[in-house]
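Only one protein chain is missing from this complex, and each of the others stays in its spot.
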Amino acid sequence: MKLGMVGLGKMGFNLVLNLLDYGHDVVVFDVNEERMELIGKEGAMIAKDYQDMVQKLDSPRIIWLMIPAGALVDQVIEQFVPHLSQGDILIDGGNSNYKDTLRRAKQLKEKGIHFVDVGTSGGMEGARKGACLMIGGDQEVFHRIEPIFKDISVENGYLYTGEVGSGHFLKMVHNGIEYGMMQAIAEGFEILEKSPFEYDYQEVSRVWNHGSVIRGWLMELMEHAFSKEPKLESIKGVMHSSGEGKWTVETALDLQTAAPVIALSLMMRYRSLEEDTFAGKVVAALRNEFGGHAVEKKE
Amino acid sequence: MKLGMVGLGKMGFNLVLNLLDYGHDVVVFDVNEERMELIGKEGAMIAKDYQDMVQKLDSPRIIWLMIPAGALVDQVIEQFVPHLSQGDILIDGGNSNYKDTLRRAKQLKEKGIHFVDVGTSGGMEGARKGACLMIGGDQEVFHRIEPIFKDISVENGYLYTGEVGSGHFLKMVHNGIEYGMMQAIAEGFEILEKSPFEYDYQEVSRVWNHGSVIRGWLMELMEHAFSKEPKLESIKGVMHSSGEGKWTVETALDLQTAAPVIALSLMMRYRSLEEDTFAGKVVAALRNEFGGHAVEKKE
Amino acid sequence: MKLGMVGLGKMGFNLVLNLLDYGHDVVVFDVNEERMELIGKEGAMIAKDYQDMVQKLDSPRIIWLMIPAGALVDQVIEQFVPHLSQGDILIDGGNSNYKDTLRRAKQLKEKGIHFVDVGTSGGMEGARKGACLMIGGDQEVFHRIEPIFKDISVENGYLYTGEVGSGHFLKMVHNGIEYGMMQAIAEGFEILEKSPFEYDYQEVSRVWNHGSVIRGWLMELMEHAFSKEPKLESIKGVMHSSGEGKWTVETALDLQTAAPVIALSLMMRYRSLEEDTFAGKVVAALRNEFGGHAVEKKE
Partner (left out) sequence: MKLGMVGLGKMGFNLVLNLLDYGHDVVVFDVNEERMELIGKEGAMIAKDYQDMVQKLDSPRIIWLMIPAGALVDQVIEQFVPHLSQGDILIDGGNSNYKDTLRRAKQLKEKGIHFVDVGTSGGMEGARKGACLMIGGDQEVFHRIEPIFKDISVENGYLYTGEVGSGHFLKMVHNGIEYGMMQAIAEGFEILEKSPFEYDYQEVSRVWNHGSVIRGWLMELMEHAFSKEPKLESIKGVMHSSGEGKWTVETALDLQTAAPVIALSLMMRYRSLEEDTFAGKVVAALRNEFGGHAVEKKE
């Protein structure tokens, strides 16, 4: 099929390569011209701007946005809309908050434009060689573009999840689970690191990944990470996050659901951003007040 | 090789079948005679009691205990010891607390008996077709019996983890991680269940298991569980536990390690054992006291 | 001073009595006419509607809203505004979300109306005999109406907290701390209840409230609650919540702050709303899948 791809970051770039492998015609656009040139050499058509992309596509057009979640998505949609026609299909394959997706779908529907939300998992490797896709939107529209999803996903790796928003919602929850799993693994290795025993973590990851209950891709990645550095010596334990974990917790609260593991996974990430905490000062000061326990002083 | 197996429960029984597949000679004992007869038909030799098992084995003997952790292990060891000779090898393949293992190893060492601790993961299926084994003990002893581990584990699925106790310690931490992963998955599905969308959980598990970051054996099992019952309708959400999660948290505390995800996974299990809580009554009563908020009354 | 009070619920009613004690002239309005009659007998002037209230007050008017947080506050403000004049002062003494307060203050400022946010703590008893007030808004406006705050608060019990919104923000965090403290107390009593010892909880609360580190009003209330029922026998442990705890956690997430204790206090409340959980079913099903552990069945 012929489609446009906006955004040639880590994920978008790999998705285009993946699409080209399957013989799709891809018109690309990114503000970074270097990335466009690179992908152009691989066979993608380069659009000068949104208008140009629209002109290079046939009606009803299929345009896939693979850009950072947030205000940028709104901006891009706003700039696209004047050039689009009734029946065109806009796909948001990024990690957008499902609430934004619901809002955008409503606005686009008024203009007769179909909005499809695709939660994309599997990292860069997945984008390149076979992703996991969770797809929300109108079912008839989904079926029309299903060949694309079938090609770029790993076998058995795409799912029509229902009405618009359900794809991004499912991806959000997937990432919430991912936060919890990663923190569980991390706590386990920290306990090993402080234990009286001396383990070879690459070997531990390797054996845990063969036959154990906790085997899976994350454990494979652990083995790979430890193969590069036995104790992750050069890495600082600062855990950044990019939104989905927070949204999962916020959604859990909205739904009055206890999700302590996902919440704590997120909060330990926040804690890791700081060297010292005001909360810690407060507790240390209180212990000093009532019990005369010494406080540690800043130098 | 020739070895004894004490305990023909879910795990022990399958391990014997696994050993027999590889041509090992296995002498078995269990208090349940029916289980012994069953396994006898598969080719195992039946021992009448511990003494008989010892006599049926050649020096230095190899005896594998696959029995419930706790006092029973001490009892069985105590009853075996008078019949054993210097250089015999006793393997504890159960989920024993590593502190007990250290104590037992010390006692057995005084009698010249080698103690090897094997953490066994992979469930019943693993025991039957290829387990994941974490093996602590004397390295020379390990190498002597390594062929056994190689045969009954999945490819790449066994590891010599170091001095005695390190196998059970590693298995304990493995299970702690498992608790965290399971609770993360569980929280995710609970959020889906309360969400405004309608998901087919078998399909969700299926797609998450193909190409996503959280793919792994637990997600395969989710798919299987949902294939039997789409909403797990018949199951009560009572989450039992069998020790390793608790020991992991206790060990984390001993090591002054923050392990919030593993701790909360365990505590949510405890919470699930109760319909109502005294803590809940206290908070409800307090809210009523200061704010006049109505309490719900027991019928 | 002369002021209007809208809302004669548990808090508003007691505040009016408190104001009347100090000789203030209070014009009241509530949709519940019975409450109005009741308070009328105590000396309050009754307004027929918002317009009537405005007419019964002198310019610049002071109107205190003591109504449930949320959409109702917006409705009442919208209905008031046409009758108000530049320089009038609107006070929101309820538990409004500070984000709503910021929005409302901005809208009212455009109309020349001062908006003052008052976080009110101390429960019904405090409203009646001396509350704790956290007051945000224009400092000059605060000073003009300070006599009101001074009278109805307990000695030393009011604070000008800075620009508008800061009062409700501080009250929100106060309630977040309250959630954490209450859950801590509740967990403590649950541990006692399951302990091998037999404690008299009224006596325990009494002694903890005399000389211990954890003495305070909540412990006084515990003693009172246990004096009515030694084991809170008739109360179900269902813990409702009314917003501030949730907002505190959401704010913590927005500020990338680890607040595990406040978050878990809230989540245990959510957990108490359910007899069984889908998360529990998932974990039980998984344990059955890999380990053959029996699940409990619904009858």
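The letters A, B and C name the chains in turn, as written, and every chain counts its residues from 1.
Assume a residue touches a chain if its C-beta (ideal position, glycine included) is under 8 Å from a C-beta of that chain, and two chains touch if they have at least 3 such contacts.
Being a predicted model, the structure only gives us computed values, none of them experimental.
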Among A:1, A:124 or A:255, exactly one should touch the missing chain; which is it?
A:124
Out of C:31, C:191 or C:294, which residue would touch the omitted chain in the full complex?
C:191
Quick one: which of B:102, B:132, B:263 or B:295 touches the chain that's been left out?
B:263
When the complex is taken as a whole, what residues of subunit C touch the one chain not shown?
121-123, 126, 130-134, 136, 153-159, 161-163, 165-166, 169-170, 173-181, 183-185, 187-188, 190-192, 194-195, 197-199, 203-204, 206-208, 210-219, 248, 251-252, 255-262, 264-265, 267-268
On subunit B, the omitted chain is touched by residues 213, 246, 249-250, 252-253, 256-260, 263-264, 266-268, 270-271, 273, 277, 279, 290
Subunit A residues touching the omitted chain (full complex):
10, 122-125, 182-183, 185-187, 189-190, 193-194, 217-218, 221-222, 224-225, 232-240, 242, 260, 264, 268-269, 271-272, 275-293, 295-298
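The rule is simple: only the chains that are shown with their structure count from here on.
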Once the Cα atoms of subunit B and subunit C are superposed, what angle does the rotation have, between 0 and 180 degrees and to the nearest 5?
180
Quick check for you: compute each chain's CA centroid and the global CA centroid, then name the chain with the smallest gap between them.
A
Over half of interface residue numbers shared between subunit A and subunit B means same, under half means different, so which is it?
same
Counting only C-alpha atoms to place each centre, which chain is farthest from subunit A?
C
Cα centroid separation, subunit A vs subunit C, in Å, comes to 38
How many angstrom lie between the CA centroids of subunit B and subunit C, rounded to a whole number?
48
So, what's the distance in Å between the C-alpha centres of subunit B and subunit A?
34
Any chance you could list the residues of subunit C touching two or more other chains?
260, 264, 268, 271, 277, 279, 290
